[in-house]
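One protein chain is absent from this view; the other protein chains keep their places.
Chain nomenclature is as follows: A, B and C, assigned in order of appearance, with residue numbering initiated at 1 for each chain independently.
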Amino acid sequence: MSLLVREALLAFRRAPLLSGLSITTIGFSLYAVGLFALVAVNLREALREVEQRVEVVAYLLRGTPPEAVAQASQDIAAFPEVARVAFISEDEALRRARQELVEFRDAYRDLKVNPLPASLEIQLKDGYRDGAHTAAVAERLRGYGFVDDVRYGREWIEKLDRLRNIAGVVGLTIGLAFAAVAVVIIGVTIRITVLQRAREISIMRLVGATNGFIRGPFLVEGMLKGLFGGLLAIALCYGTYLLFRGQAELATSGIVFLRSPQLGLGVVFGVLIGLGGSLVSVGRHLRNV
Amino acid sequence: MSLLVREALLAFRRAPLLSGLSITTIGFSLYAVGLFALVAVNLREALREVEQRVEVVAYLLRGTPPEAVAQASQDIAAFPEVARVAFISEDEALRRARQELVEFRDAYRDLKVNPLPASLEIQLKDGYRDGAHTAAVAERLRGYGFVDDVRYGREWIEKLDRLRNIAGVVGLTIGLAFAAVAVVIIGVTIRITVLQRAREISIMRLVGATNGFIRGPFLVEGMLKGLFGGLLAIALCYGTYLLFRGQAELATSGIVFLRSPQLGLGVVFGVLIGLGGSLVSVGRHLRNV
Amino acid sequence: MIRFASVYKDYPKGAALKNVSLHIAKGEFVFLTGHSGAGKSTILKLVYGELRPTAGDVRVSGFSIGDLSPHDLPRLRRRLGVVFQDFRLLDDRTAEENVAFAMEVTGARADSIPAKVMRVLTQVGLAAKASAYPPELSGGEQQRVAIARALVNDPTILVADEPTGNLDERATRGVFQLIREINAGGTAVVMATHDLDLVRQTTYRTVELREGGVVFDSGVDEGSDTTEGLE
Partner (left out) sequence: MIRFASVYKDYPKGAALKNVSLHIAKGEFVFLTGHSGAGKSTILKLVYGELRPTAGDVRVSGFSIGDLSPHDLPRLRRRLGVVFQDFRLLDDRTAEENVAFAMEVTGARADSIPAKVMRVLTQVGLAAKASAYPPELSGGEQQRVAIARALVNDPTILVADEPTGNLDERATRGVFQLIREINAGGTAVVMATHDLDLVRQTTYRTVELREGGVVFDSGVDEGSDTTEGLE
């Protein structure tokens, strides 16, 4: 066991250049994956910001008693999908209209009575802002007697749904593609280093080393390379993140970095690739000698 | 010269596995770059779609004579920034308001006179949809005597501006990062293959080959590997594109592929990397032997 | 110990061995001689299982080379000591580490290794070069590392392919003396050599090959099976 690790570490000392190159390759391959993950995470973050604007508005019949509205507000706030309920009075609606909608400045200037209805503005919780949940909430709101009409920008929400789906599919597929790129490149690198050491392996076999004995240090070495490569990739990603953070804060609400579990996953991925790559390469090689 | 190419091609025949692995690495590295380029191009395409909604609206004073409006429309259509001008009459405005804005259904039902103004809706050309140009157009519109007010969603356009800037900076930097990844990985691959052939090179020198004589075939070989790697990357990108096109058409207005000049650039990039990588690796090696 | 029965070995480009039958008893010392390209190394490679016979049967220390399982191959090789014609040293390990590696492979106790390794290196006259890497050694020094590696596990059979080709007369005498001592201790020795002086000095059995066939064998009981049962 100690022999195993010692041999693996010796391999680094014996061929420092080649080991360094392999680690660099693994690191940069995983960096490509990490960069993509960074972009994807931040796009999703941006999408979430947009999503937060999803709301359902229930217009109330003129003359609904305030107690009924207050009671309903409480009920609605207790819906599992609902995050917040806000009551907008008729006066408030008029004030907003005057402020926001230029087309109507003139129109409202001359009005004797306020034609605008009061309404309840309902914000949904994270994860409930898709078409199906929104429609369900709207349906339930329509059940209240004093609700005249319910609006929630069906088209807009359905667009969001589609966007989410596409982003999910595209993100997943391209992410997998990048991961595949990393796996291929890393596998190839390990294969090349094993080829490089074909003579060494054949000599080991000639003096009576078993396949397991030969394979062991290679596997440990592969895992270590994967580990170092993964850590290098994280360092590179973090550098990139720092580079952007300053700029991004000026323009948007800032960017986020990958979270620890995601980073951990990346390193484990690196180690597994290193291990798998060594296993395949050495295994195939041992059969051939 | 024929010796040069013959030697380079022989290298492929002599070490088919290693050559294949190098080409695969180069191909997949460039594929990562290409994937990113695909995503970037399509995001830009999506941004352009959003941009097309940018418009400037000039509200006209009540009672403006139609001839004046027609004349102004022609003038405005001739502005270098302007793509299209549409006249929206007062009646048309009311019709739209009734249809689109539920809050005002009731309000307008009882109206005796139409309070809404007529307007000119002006669409800008590609490349003029940023804050500065839009503001300039708006300013000029205000110069007309019969224009009451000009609106163009300043906030929205400024957001677009910022988005464009960020997308540009992020795209460029991440693109460069990916390119750097590709360059590093490819350089490393070539270095490894040269290391692999260190013995060969030293023997060549021992029998009296000049550095140029040794370097030549390596450079041609590197260029060929870069070429093949570039073509492989294009094939992979196109495969990915085909994979997505079907799905994407269901949901959005479709995705686009890279254009020929971009593809050509990718291949040239591959060849140059192959050449440069060989030059550096072999050069450094020759100095050391 | 070693038995070749009507062995043929074809390479893609021609036959290297034709109908070779040979029996080497436990503890015997045999010289393999013959022209360059006669097939000496091919016979030795069959003994240590780098090659498989095209036809015929090769048995070494109870293992049948023709259908040796991947599991048995290392077990066979640990009983052999092999000096390769081209040395086959690991270039990135010192002389000492090269020899030690052959012991580690057998699972020898770690604390017993260094002393044993130094003893063998001293026997071949290389104690002073223990920490040199093969590219830092002269041709003869590399050859002696290869010999030390072959001896370090006290093999039951020593297979030596031209072990004195790069040695001067004095070193040759020293190494040959060492090999004779090993043989006296009960190890069978098969040694391919071009050095006919060496062959003539002794009365050991000599097998001469020509174009892949045995043309002379000074051993008397060739083909007899009497000692086979002792293996």
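Convention: a contact is a pair of C-beta atoms (placed from the backbone, for glycine too) under 8 Å apart; a residue touches a chain by one contact, two chains touch by 3 or more.
Since we're looking at a predicted model, the values are computed, not measured.
Considering the complete complex, the chain that is not shown touches B, C. For the chain missing from the display, the contacting residue among C:G107, C:G139 or C:G186 is C:G139, taking the whole complex into account.
Note that of C:I2, C:L167 or C:I182, the residue touching the chain absent from this view is C:L167. Interface note for the absent chain: among C:K13, C:H71 or C:R109, the touching residue is C:K13.
The omitted chain makes contact with chain C at the following residues, 11, 13, 33-37, 40-41, 85-86, 131-132, 136-141, 143-144, 161-162, 165-172, 194, 196-197. Mapped onto chain B, contacts with the missing chain fall at residues 3, 14-15, 200, 203-211, 213.
The working rule: only the chains that are shown with their structure count from here on.
The chains that touch chain B as well as chain C are A. Geometrically, the chain at the heart of the complex, using CA-atom means, is A. Put simply, the chain farthest from chain B by mean CA position is C. Inter-chain spacing, taken between the CA centroids of chain B and chain C, is 67 Å.
For the pair chain A and chain B, the distance between mean C-alpha positions equals 23 Å.
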